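With one protein chain held back, the other chains of the complex are shown just where they sit.
In this document, chain identifiers A and B correspond to the written order of the chains, with residue numbering beginning at 1 in each.
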Amino acid sequence: MNAIIFSVIGGVVMMFTGIITQQKKAIRNVAIIALIILLLANIFDTYGILSIHIGTHGMLNFQKFGLYFNTLAYAATLLFILISGADVTQIGEGKHAAEFFALIFFSLSGIAIITSYNSLLLLFLGIEIMSIPLYILTGGDKRNLKSNEASLKYFLMGSFSTGILLMGIALMYGAHGGFEISAMKPSAVSNEYGILDPLGLVLVFIAIAFKVSAAPFHFWTPDVYDGSPSVFTSFMATIIKAAGFIAFIRLFDNKYVELGLSWRIILPLVIIATLLVGNITAIFQQSVKRMMAYSSIAQAGFMLFAVFAENDMAKEGILIYTVAYSVATIGIFAVLEKMEDISLAGYNGLAKKHPLLAATNTIFLLSLTGIPLTAGFFAKYYMLLSVIKYGGSTVTWLVIVAVIFAAISAYYYFRVIQAMYFKTGNPEVRSYNKGFCFMLVILAAITILIGIFPTIILNWFYF
Amino acid sequence: MLNTISFEAIKTAVQQWLNMHWGPHLAFIAECILIGLLVIVFFAVLGLLLVFMERKVSAVMQIRLGPNRVGPKGWLQTSADTLKLMLKEGLTPDGADKFLFNLAPFLIMIAAMLIMVPIAFARNFQIWDINIGVLYISSIASISVIAILMAGWSSNNKYALLGAMRSGAQIISYELSAGVAVITMVMLTQSLSIQDIILSQQNGWWIFKGHIPAIIAFIIFMIAATAETNRAPFDLAEAESELTAGFHTEYSGMKFALFFLAEYINVFIVCAVAAILFFGGWMPFHIGNWEGFNHIMDYIPSSIWFLGKTFCLIFLIMWFRWTFPRLRIDQLLNLEWKYLLPISLANLLLMTIIVVLKWYL
């Protein structure tokens, strides 16, 4: 409960900070302090110290996994604000800096609901609380037509997917007579209404797949990620997307393992389609930002393995994946935000002029590819391992397909590295300070540290 | 007894007669039809009376005679006006959205007529004592905003659209504090039924029993009521000097007359609601348990009490018109959002404390 309460209070505090002061630095510092308090409150909650309890009639079910994910998401947000906070305050003529942070906090409260819901209604509420601030953030650059277009597109598509989600929830309610997912055992469904339950589940699946941009429902992703201000793309593509997977895992974790064979056929199809669309289209992109949008689709394909496997390994994997992917993406977008030209050609010769930027960027890109000694390797490794643990030799083909696509992804990630190191050019880079460099190094260090000792994160998980 | 010619007695007699001669179904339908006709007649009479009253009151305030030619002392003036409007041509402008343009008068009259349902005109004389009476009134009252916006938008006239937007913003804004003021009074009774609210004022009206919060609520409610009915000093929706006639600029003939009628009916209704909530509706003036005094007061028929209170409040609203200058739209909204709404919310909490501590009665 701490996470939900404190994130909302943080949002309100940010709103009022915007009234009291217009100083961007002050606003950013308040946001950082509020976020640290939120992080600490959530960590305390995880250990059962100082946790606030409010009767929710079983609608929320706080488990260590969800709370732990909260911690990771908030830590990632903290890193995000530390490195890109200054850029956030510049968006939209810099008039609404505090509001942007407030919206981020509200989004975080949505995440806290998603990671602990036990009732489908709360799933709906959480997804909405998480998404609605994003629609505004996407349109944060008010005078930019592309940003507006992206915002409207995201909003329309998002509302549509919400409609599907509600329809699915309604059908599941019809089948079970209740919203509580912990009470939804397949055996509890009488044969008469048997069809409602899978149908509703598929609709809910579609809606959440939309939120995490899995393949047939990914069409909004490139435009929205491309149109919205880069800093917010970075927030959307990492923390929000990972939260969508937690929603998935919580939903399917409970009872749907027994749902039957058909489910195990649909999901691999979605995964392969996602990997295919993400990786193949990313190859043809000239803009790094758009390439990252497609690559985020591809990464979503990998993360879907956790939903497919649904075992402890998968849960560990999704946590590592969240951290690895978030840290790398936040870093790449932080560098991207500093580039004047975000096309591939804009990166030409970056290594000569700004060696630090190029070096850290390389580490992040390697991590996204999944090269050993970076966090991304273990993220993918855990994912594939969990699938093998689940299905043994019957799913070997799936693992092979995944590895092939990982190899393909290396092509477009390496193109950026190639541009930075092996091409000559005169990249224009906006001014950045020492603090920014320091944060980049920290992010790179985290990436490598997890790449060598992935169990750091998991040890905390099991205490 | 004294109640032999009261409305209650008439109602009971009619009901008995109908049930005796026809079956229960037919009797029920007949009653419904009777009530409908009665309401329509009441509407017509009320409209004529209020327009006449308005003109006479204005005349008195401005030291002139007012209508005095048609009929004795001008009493038939408004009837003649109605007849004139009846004979006029009802136009629908070319650019108008014809369907919505003609739908708006229907909607506004339906809203006005529906609010009549739970209002108690005399002791036990009420169309239907709905258990959510007060909520019902405030919900139906907000329908008229839709009619006004519909009229203003469909006219395809800039004056009309501006007037409708202003009036829409104004009505919905003041609905909030009116609603909170009503809830403040509901706190005392803890029932939304009009009948319960009136009966709870048996030994004193709430404005006397409810301490200061009731008085504040009354003042807020009257301001909000004046604004909600688009009357001066809040009549900028139809500010003649800038917008000709506001949202009904394009309406002529009978359709105009219906808007006009609905406006006055709404004045009557808000005053009736104020009379019920604060002054006990048809409840005679009682002082505690002073039997002798109370008994004398009981001799005045309850319908006289109700109409007397209502018309006093209507007079008050007409008085406002000639006392205060018109507000500007931003002043108007500031008054509501920055002053009335916070005050009424604080007032509500004050009332809650008073009732929880049982400081009344």
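Here are a few things to note about the model shown:
Operating definition for what follows: a contact is a pair of C-beta atoms (placed from the backbone, for glycine too) under 8 Å apart; a residue touches a chain by one contact, two chains touch by 3 or more.
As a convention for this text, contacts and distances are computed from a predicted model.
Of the candidates "Amidohydrolase family protein", "NADH-quinone oxidoreductase subunit A", "Anti-sigma factor antagonist" or "Branched-chain amino acid ABC transporter permease", the chain left out of this view carries the UniProt protein name "NADH-quinone oxidoreductase subunit A". In the full complex, the chain left out of view touches A, B.
Check B:Phe52, B:Phe121 or B:Trp153 against the missing chain and you find that the one touching it is B:Trp153. Within the set B:Ile215, B:Met297 or B:Leu345, the residue that contacts the chain not displayed is B:Leu345.
Residue B:Ile172 is the one among B:Ala13, B:Ile172 or B:Cys312 that touches the chain missing from this view. The missing chain, though absent from the display, is touched by one residue of B:Val14, B:Leu49, B:Val70 or B:Leu85; that residue is B:Leu85.
Residues 25, 28-29, 32-33, 35-37, 39-40, 43, 85-95, 102, 105-106, 109-110, 112-114, 116-117, 127-128, 130, 135, 153, 155-161, 165-166, 168-169, 172-173, 175-176, 179-180, 183, 186-187, 190-192, 244, 249-250, 253-255, 257-258, 329-330, 333-334, 337-338, 341-342, 345, 348-349, 352-353, 355-356 of chain B touch the missing chain (whole complex, contact as defined above). By the touch criterion stated above, the residues of chain A touching the omitted chain are 12, 15-16, 19.
Operating definition for what follows: only the chains that are shown with their structure count from here on.
Rounded to whole angstrom, the centroid-to-centroid distance between chain A and chain B, based on C-alpha atoms, equals 56 Å.
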